[in-house]
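As you look at this complex, bear in mind that one protein chain is not there, while each of the others sits in place.
Let's turn to chain A:
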Amino acid sequence: MIHSLFLINSSGDIFLEKHWKSVVSRSVCDYFFEAQERATEAENVPPVIPTPHHYLLSVYRHKIFFVAVIQTEVPPLFVIEFLHRVVDTFQDYFGVCSEPVIKDNVVVVYEVLEEMLDNGFPLATESNILKELIKPPTILRTVVNTITGSTNVGDQLPTGQLSVVPWRRTGVKYTNNEAYFDVIEEIDAIIDKSGSTITAEIQGVIDACVKLTGMPDLTLSFMNPRLLDDVSFHPCVRFKRWESERILSFIPPDGNFRLLSYHVSAQNLVAIPVYVKHSISFRDSSSLGRFEITVGPKQTMGKAIEGVTVTSQMPKGVLNMSLTPSQGTHTFDPVTKMLSWDVGKINPQKLPSLKGTMSLQAGASKPDENPTINLQFKIQQLAISGLKVNRLDMYGEKYKPFKGIKYMTKAGKFQVRT
């Protein structure tokens, strides 16, 4: 399966390589660099590149290319999904996944990679297990290791690996037992010029942070489970109970994990919480264009809209913009032509707006299309689909845990065409 892994930074240097079978020469990456050059943008590098003897499958995250070399037929998603899992693991271990961090922790990285794959086939990808096999670096442990000469490699097989709940490690002990659940919903929408919705859908996730002693067995029930149209679970969720009772019943992994992601059925009308008024016009004759946008709340169920940012990719012909926001700050990058406006909180009494002029390249014809506006926002204490958690119960352990549930709505891929 996976033969080798190369990590390539944005300037095209291979800064880490790992081989699980025989060694594959670095020169195989030349094909990748070729493809990269052709693609101009990092995002457009094809994820699958065939070479005469190998196939290169890559993912691009945190400005690093993770390039896996394979030799024989394998489901491409298998490799891609695994590479993403590697990135997630690094993030989990080191907090961030970046070139300097990986270089600093190269020992741990090698150890982790060695454990994750054997002969190119995934061995342990569950972060709970990995962390038992190879303990994440902390300052204290580094000091101890240097003095005593021990390493952070565990010498016992994590019991989870063999049990029926491989995601949970055993012997967990906390003084404060707590379980927090975040219901986060994202609105993906395309709004057309006139303000009507072309497509809108809600995707949601429930992220959990569970710190409970022992082997707790949790059940989580919803007030309105019918809302959930399509769900995918963490392996810990018992699928049968969901099928029959619409209850999430599970023995949670320890720490942070994504319990569930869901999609709200398309039949339900999606309430769009914001609107954008815009008037962007280029004139054929003059080298000046007018630009004005206003953002306002629409259906927010009485909650405040925060963290609003507006970004827009301006046409190439725009040289510069002189704008004045009624609130927040704005920047325009004349090289990438990216306008971004950090609005902050929307005050319904005084709607934020951004007004001004654009200076266009002299002599150039006016752009065909007005720029699309991308919107980011957050609404606390609200799940826009109306999903509500009914109750959380715990079985199997005696103590009383502290439980908390938080709702949030965010903009996903929210676009306004102008």
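Here is the rule we use: a contact is a pair of C-beta atoms (placed from the backbone, for glycine too) under 8 Å apart; a residue touches a chain by one contact, two chains touch by 3 or more; residues count from 1.
Please note the rule applied: contacts and distances are computed from a predicted model.
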Complex member absent from the view - protein name from UniProt, among "Serine/threonine-protein phosphatase 2A 55 kDa regulatory subunit B", "DLRB2 protein", "Eukaryotic translation initiation factor 5A" or "AP-3 complex subunit beta": "AP-3 complex subunit beta"
Candidate in contact with the missing chain, chosen from A:235, A:334, A:348 or A:404: A:235
Full-complex contact with the absent chain, from A:82, A:181 or A:250: A:82
Contact partner of the left-out chain, one of A:26, A:277 or A:413: A:413
Interface residues of chain A (partner: the chain not displayed): 1, 19, 21-23, 41, 43-44, 46-48, 50, 55, 58-61, 70-78, 80-82, 84, 107, 110-111, 114, 118-119, 121-123, 125, 150-151, 153, 155-157, 161-162, 164, 166, 190, 192, 198-199, 201, 203, 229-235, 239, 243, 258, 261, 263, 266, 313, 315-316, 365, 367-369, 372, 374, 413, 415, 417
